[in-house]
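For this depiction, one protein chain was excluded, whereas all remaining protein chains were kept in their positions.
So, subunit A:
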Amino acid sequence: MKYRSAFDIIGPVMIGPSSSHTAGAARIGRVARTLFGKQPKKAIISLYGSFAKTYRGHGTDVAVVGGILDFDTDDERIPSSLTIAEEAGMDVSFTIEDTVMDHPNTVKIRLFDEDKELELVGISIGGGTIEITELNTFKLKLSGENPAILVVHNDVFGIISSVSTVLANHEINIGHMEVSRKEKGQMALMVIEVDQKIQSDVMKEIEGLENVSQVIRMVE
């Protein structure tokens, strides 16, 4: 079953006009913001495919920036997000790309401030559901059909079993899991897809584990 909840059908509450080009775009922007951990000083947003072609009419540009400002898909400030970003001193620029990507609705977001930099590639696959395909050049893969979390952690032994033990203790079954890292012993990522919704207390418990720096909900 691809859809599990009544609220997949009646919902989400969102700023129009398109669940994929507006709500999905805002969600990708917000994941980037959450991963960055604070409001960036500068954002460079590259739009590809259908996003590049129809972004103005669909408000994809304001939606992504709204997400970066930490607005949810139903935040009525989304249409004026460019002005709000400017007033907040956030430098926003867009590039419209010709490169053909695997998915028509692709956006690359780069966020900066004095001491930090982040690069994320996301795609919007329909109905407001998104996938993050790349983070700081780490390749990620999420089906977007099942609830999923992203765990940012240090690459040390035993960390995978600590995380899976927390899930097992809460009787949460892992459907798919990916681990990736760029260099041995450095920052690494775990993407975990599960069968049911992960409640906030479970997320907090994982975040409290040694060597885990961040836990983010990717798909509800």
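The definition used in the following text is that a contact is a pair of C-beta atoms (placed from the backbone, for glycine too) under 8 Å apart; a residue touches a chain by one contact, two chains touch by 3 or more; residues count from 1.
Definition applied: contacts and distances are computed from a predicted model.
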Name of the absent chain as recorded in UniProt (options "Branched-chain amino acid transport system permease protein", "C-deglycosylation enzyme beta subunit", "L-serine dehydratase" or "Energy-coupling factor transporter transmembrane component T"): "L-serine dehydratase"
Residue among A:Ile15, A:Ile45, A:Val107 or A:Ile206 touching the omitted chain: A:Ile15
Per the touch definition above, residue among A:Gly37, A:Gly57 or A:Gly208 touching the missing chain: A:Gly57
Interface with the undisplayed chain - residues on subunit A: 1-20, 22-23, 50, 53-54, 56-59, 62, 74, 76, 78-79, 126-128, 196-197, 199
